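Heads up, the thing below is written out as structure tokens.
Note that one protein chain of the assembly has been removed; the remaining protein chains are unaltered in position.
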Amino acid sequence: MSQTYDPAAIMNNPDTHSGVTNAKLGVWLFLASEIMLFATLFTSYIVLRMASTSWPWGWDVLNVPLATVNTVVLIGSSMTIVMAYARAYDKDKGGFQKWMAATILLSLAFLVIKGFEYGPKFAAGIGPHTSVFYAIYFTMTGLHAIHIVGGIAVNAGLLYMSTVDGHWKNPLFLGRVEGAGLYWHFVDIVWIFLFPALYLL
Amino acid sequence: MSKNPDAATHDEHRPNVALYVKVFAALMALTLITVAISKIHLPPAQAVSLGLFVALIKAALVAALFMHLWGENKLIHKALWVTVGLGAALILPIIDFVLISGQHTSRADVANQHPPGHAEPATEGH
Partner (left out) sequence: MSHDEHGQHAHHELSFWERYVFSVDHKVIGLQYLITSFIFLLVGFALMGLMRWQLAWPGTPIPFFGALFPSDLAPNGVMSGEFYNSLGAMHGTIMVFLGVVPLAVGAYGNYVLPLQIGAPDMAFPRMNMMSYWTYLPGGILMLASFLMPGGAAQSGWTSYPPLSIINPGQTVWLLSMVILITSSLLGAINFLVTTINMRAPGMSLWRMPIFVWAQFVSSVLLLLAFPPLEAASILQLMDRVFHTSFYMPKDILILGQAYAGSGGGQPLLWQHLFWFLAHPEVYVLVLPPMGIVAEIIANNTRKPLHGYKTMVFSMIAIGVMSFMVWAHHMFISGMSASLSNFFLVTTMIISVPSVALMTCLVFSLKGGSIRFNLPMLYALAFIPLFAIGGLTGLPLGLTVTDIYLHDTYYVIGHFHFVVVSGSIIALMGGTYYWFPKWYGRKMNDTLGHIHFWGSVITMCGIFAPMLFMGMGGASRRLYDPTAQLHNLPVQGWNVVATYSAYALALFQIPFIYNFFNSMWRGEKTVENPWQATTLEWACPSPPPHGNFEKTPTVYRGPYEYSVPGRKDDFWMQSDKN
């Protein structure tokens, strides 16, 4: 099975290689599909809202202060993950691990706060079946929370990998951190739109 | 580079921590602004457009600077433009509902579907 196929011939060829690594291009294309996914949900939200005669105001039915705290937490986690990337770029392992751990803690905090937001709702007998508003609220925030869980898994994986020398010294490692960061920032952007759409307007 | 072509070292962005801090501060400020705006009862059209505008600025900041879209390879830009262009077609269902609203749709009174008395107590009145 010996072979002389030389991937460098392709990777270093400006005519046939875009200059973006496969991994980064893959992440961006994945995000493109995610954009369509959430765009569809927002379209459904707009349609349902327009096709109704009245729509509740977020301040009346949801816990806005808690959601504001959550917004701050999530944007903070975007900040920490970009710091983790900066540390990884400078090959500072301790710094990377510190900021990545902070990111994971913040995202866990987001989920806990989310739980505090859901809990009283369920206790009061309010669920997705209550009204179209709650249906879209629980579906969109729930789907967003699933994305958060996925992001935590990826970030925790990277944090573990940084403790293994073979992974930390791998030249691909920085690209992996960048990819995880892209996904995380995207989850943040989704929240940036969800927050006003559901809670404020 | 030929040693490990996947690494393509020119591909990663040099981080700029001072900039990240500024972006973070701006995002925090905009979050407070958007919450504050929503407390003033603006007419729905203005409230929605203002809220959407602020959200767009925040998203643009994150995308351009945290995600390094500013100065990213043109290919990524093209892929995103294609996505935005084709995603724009999702406006058509909305247009349809604008046009048929009230004729062929059964419209629900959503705000009053909620069980009374379970409204979340807001921290301060409005």
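A few comments on the model shown:
Going by the order they are written in, the chains are A and B; count residues from 1 in each one.
The rule is simple: a residue touches a chain if its C-beta (ideal position, glycine included) is under 8 Å from a C-beta of that chain, and two chains touch if they have at least 3 such contacts.
Because the structure is a prediction, the values reported are computed rather than measured.
If you put the missing chain back, the residues of chain B touching it would be 3-6, 75, 82-83, 85-87, 89-90, 92-93, 95-97, 99-100, 104-106, 108, 110, 113.
Residues 1-7, 9-11, 13, 15-18, 20, 22, 25-26, 29-30, 32-34, 36-41, 43-44, 47-48, 51-52, 127-132, 135-136, 138-139, 143, 170 are the ones on chain A that touch the missing chain.
Here, only the chains that are shown with their structure count from here on.
Within the complex formed with chain B, the residues of chain A that make contact are 7-8, 10-12, 18-25, 28-29, 32, 35-36, 39-40, 43, 46-47, 49-65, 68, 71-72, 75-76, 78-79, 82-83, 85-86, 89, 120, 124-126, 130-134, 171-172, 174-175, 178, 181-182, 185-186, 188-189, 192-193, 195-197, 199-201. Interface of chain B with chain A (complex): residues 1-2, 4-15, 17, 20-21, 23-24, 27-28, 31, 34-35, 37-39, 44, 47-48, 51-52, 54-55, 58-59, 62-63, 66-67, 73, 75-76, 79-80, 82-84, 86-87, 90-91, 93-94, 97-98, 101, 105, 107-115, 118-120, 122-123, 126.
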